[in-house]
Each structure stands twice: as C-alpha cells, then as structure tokens.
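For this view, one protein chain was removed and the others were kept in their places.
Coming up: chain A.
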C-alpha cells in the first residue's frame, strides 16, 4: 500500500464533494448553482457533437444497416407484396371503370332503340384471317339467350348468336366472311347486305342492291331488320362507308364500311332478347356524323 492514508483521505474528500454536489443539485432543483456549469457543458459538448456528427453518421448508418438488415429484408418483402396487391387492385379498378362505361353506353343504345337486352362479357375469341370470326360470351340459354339473336355493344352491331348453351353462347361477328346482314342507308330506303370480309373486322363489305342509288363516303348504315327481329333487329348502327368501289356493269354497288363497334376489342356486349315494337329507324345512330367519323379511326391500328 503506497501512500494509503493520503489516498483514502483524497478519496473521502472526492466522495464528499460528489455527495455535496449531488445534494445541492437535488435540493435546489431548477435554481441550481450547477446550472451555468451545465450550460457550459452543453455548449462545449454540443459543438463537439455537431462537428463530429458528420464524421460519425456514416458509421452509425452502416452499423444500423448491418443490424437492421434482416428486418429490412422482411420489410422489403412485405412492401413488395403490398405493392403487387395494390397494383392488381388498381388494374381491377381501371377494368371495372372501363367496363362500367361500356355498359352505360350499351344501355344507352338499347334504350334509344327500345331493345330489351341481356348483357354479357366476351370470354374467348376465335379468329384467323379468312376463317371464322367468332367470340364466346358468358351468358347462355339460362339468361334467355337463344340462337339467331342480335348481339350489339355500346357502339353498334356486333353479330348474332349461333349457338347457345346453358351458360355461354357463341356469337358470329359481322366481320365473319360467312355472315350476311340486311342493312340500309341512313335516311333513305336503299337497302343492301353487309358481308364480312375477314380482316379482323376492320372493314365490312356493303353491297347496295340498287346500282343507281347514290352511295358516298361517310354515309352511315343501320341494320334493316329481319322477320320477327331474327337474327337481326332493325335500327342498330352498323358502320360508316369508307370506300366506294366502282363496279361498272354490275347490278349491285359495293362499298366498304368501317363498323361502329370495334370488333377487335370487344368486351361488354348485349344480346337483344326482345325486338322493339316498331323500327327505331335512324334514332339509334350516334349524334353527329363528323364526330363519329373522326372518333373511330383513331382507335383502329394500321394494317397488320
């Protein structure tokens, strides 16, 4: 023990001093005489900490990253899942909105023509160039669909039902080469036949029976209607004439029309289960001619 007594004395003094400081600080509380000392300490160490903070922060961040890596992994996984779910939800919302607007248009058209319709969705499509052009819809005889009924969407004529099972039906589109539908020119009594020409429904052929009747580009075609409204009900918009072919010497005149209904992108369709009491004539056609002509080409793509 070197200098033990002195050491103990010093220790005792130090401990007593500490206790005195402690007591003073404790008793006086807010008005402590040690407050200025604390203020100085805060200033000195605060400055030093601020200066050193920039140096220290990368280290802290690195160690933090190391220790929180497993939690971060888990969080990334959770966020990725949530992101995917939200994305799906958003897409579904968008699809719902698109479908809602299509259905609204469809109901508007059906209301204007006085058609009683059952709505359905296209679930499958068969279509090769030159062969049949058909779609499958998710409504069938259980919903009142029978063969030889008119199918339309919010824009115009789509086709007719050829087979109907309990829960689904097959629709032959007007663009199918084997399809023929009676049609007439808007505002007149000139009648003709609309034939499909394939080409994915970008164009249909309109054969006017009277070769002397005026046939101009931009003329609009509505369905003529069959007996008892089967397979085609009258008054459904079919398309706009795009090109008139000169066929000298023939008995009929041929024009090519662009269907109002976008046959390449069908979704919500309606099957007319009850024909209107009387022919709606041109009442179902869209409002302005220029509007309809301008609107449709932008939605179609170029030739394949």
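Quick note on the criterion: contacts are C-beta pairs under 8 Å (C-beta built on N, C-alpha and C of every residue); 3 or more make two chains touch, one makes a residue touch a chain; residues count from 1.
The rule we apply is simple: contacts and distances are computed from a predicted model.
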| item | value |
| --- | --- |
| Chain excluded from display, named as in UniProt, from "Siroheme decarboxylase NirG subunit", "Cytochrome c oxidase subunit 3", "Rod shape-determining protein MreD" or "ABC transporter ATP-binding protein" | "Rod shape-determining protein MreD" |
| Absent-chain interface as seen on chain A, which is shown | 1-3, 6-7, 10-11, 14-15, 17-26, 32, 34, 37-38, 40-42, 45-46, 48-49, 52-53, 56, 59-60, 63-64, 67-68 |
